[in-house]
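Here the complex is missing a single protein chain, while all its other protein chains stay put.
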Amino acid sequence: MKLNDPLTRYVVRLGDDALIMGHRLSEWMSRAPFLEEDIALSNVALDFVGRARLFYQYAAELMGGEVTEDTFAYQRDVRDFTNLLLCELPRGDFAFTLCRQFLYDAFSLPFTQALCHSTDPQLAAIAAKAEKESRYHLRRSSDWMLRLGDGTQESHERCQNALEQLWIYTDEMFECDDLVNDLVVAGVAVNTSSLRSTWLETVTETLRTATLAVPESQGGVTGGRVGIHTDDLGFILAEMQFMQRAYPGLQW
Amino acid sequence: MSDQLQLYEVFIRSSRGLDHKHVGSLHADDPHQALEYARDVYTRRGEGISIWVVASRDITASQESDCESFYDPLDDKPYRHAAMYELPEGVDSL
Partner (left out) sequence: MSDNMSLVPNEQKFQSRIDAEEKVEPKDWMPEKYRQNLIRQISQHAHSEVIGEQPEGNWISRAPTLERKAILMAKVQDEAGHGLYLYAAAETLGITRDELIDRLHTGASKYASIFNYPSLTWADIGAIGWLVDSAAIVNQVSLQNTSYGPYARAMVKICKEESFHQRQGYNIMMTLMQGAELQRDMAQDALNRWWWPSLMMFGPHDAESAHSAQSMKWKIKRRSNDELRQQFVDQAVQQAQAIGLVVPDPDLSWNEERGHYDFGAIDWQEFQRVVSGNGPCNRQRLAHHVEAHTEGAWVREAMAAFEAKRRTARAEVA
């Protein structure tokens, strides 16, 4: 599936981030450390899947209705998916999942806030909804940073390890390619490179309180935006798309 | 060591003008977290606009054995209830 229109590509990109993040979070259902958290994590997962649907529905509309939200989720291969690598990494242990969530939420909140000002009214409307969710997500994941970082030695180590592993994937959030730059000029997209300092401030402040160290920068791994993924995405898609691939063209 | 979390009671105001009502309980580490979990557990369908949580152990409850001394004495004052006063014929409401 080839997407040419820049706006559509941008919208699908945001949908991909949300879908893959939601997918990873949903893997926790029935596996959380206790029931309350099982339910809370599911809520966050639902928020992301809901967000993905809004972006994909808008993209489908932009394409003139010959496709649906499901086309984007179920009929594209790995090379067509343009999510951040951060989102697709396997869920790991609870520390890894919550650290990923925290690093992403600290980005997602200023991002959705900025996107509320998009000149594209549909994007702005989706962002307005997402911003409220992100506010709650960040509150939750920051809270977990404190509890796990300043909990036991084991929880502290697990968090610190997770942060070290995740850190190289955070650069990609602030990367702006030509597609984004052009849309920024048009007032449609968010210039994410300008969000880095806000993000780093939030992260540094929270980690400090949580007695965790901010990992040293070792550069960044990128590629998600051009469809160069880790091996993991292929397995997500194999599972997610199984029905549509095994029984194409049917209504479910 | 015990990893048992604390028990909290959850009260929700379902809309403006109504009292907070007890809806159930949950486990959490502290009141702050209890409030967040209450939101996730008890308002998944927009059931409320305001939540209270209180540690179950902080509730002082009357005992069943207190019943007689607590409530029976309050039960002998029929004159506090409007129903005691009969209305004359022709007066339907007062």
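In this document, chain identifiers A and B correspond to the written order of the chains, with residue numbering beginning at 1 in each.
In this text, a contact is a pair of C-beta atoms (placed from the backbone, for glycine too) under 8 Å apart; a residue touches a chain by one contact, two chains touch by 3 or more.
Everything quoted here is computed from the prediction, not taken from an experiment.
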Taking the full complex into account, find the residue in A:146, A:168 or A:200 that is in contact with the omitted chain.
A:146
Touching the unshown chain, subunit A contributes residues 19, 23, 26-27, 29-39, 42-43, 45-46, 49-50, 52-53, 56, 69-70, 73-74, 93-94, 146-148, 150-152, 154-155, 158, 236, 239-240, 242-244, 247, 250-252
Could I get the residues of subunit B that touch the absent chain, sorted low to high?
1-5, 7, 23-27, 29-30, 41, 44-45, 61, 63-64
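We adopt the following convention: only the chains that are shown with their structure count from here on.
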Need the CA-centroid distance for the pair subunit A / subunit B, whole Å please.
41
Considering the complex alone, what residue numbers of subunit B touch subunit A?
5, 26-29, 32-33, 36-37, 40-41, 44
In the complex formed with subunit B, which residues of subunit A make contact?
34-37, 39-40, 43, 139-140, 143, 147
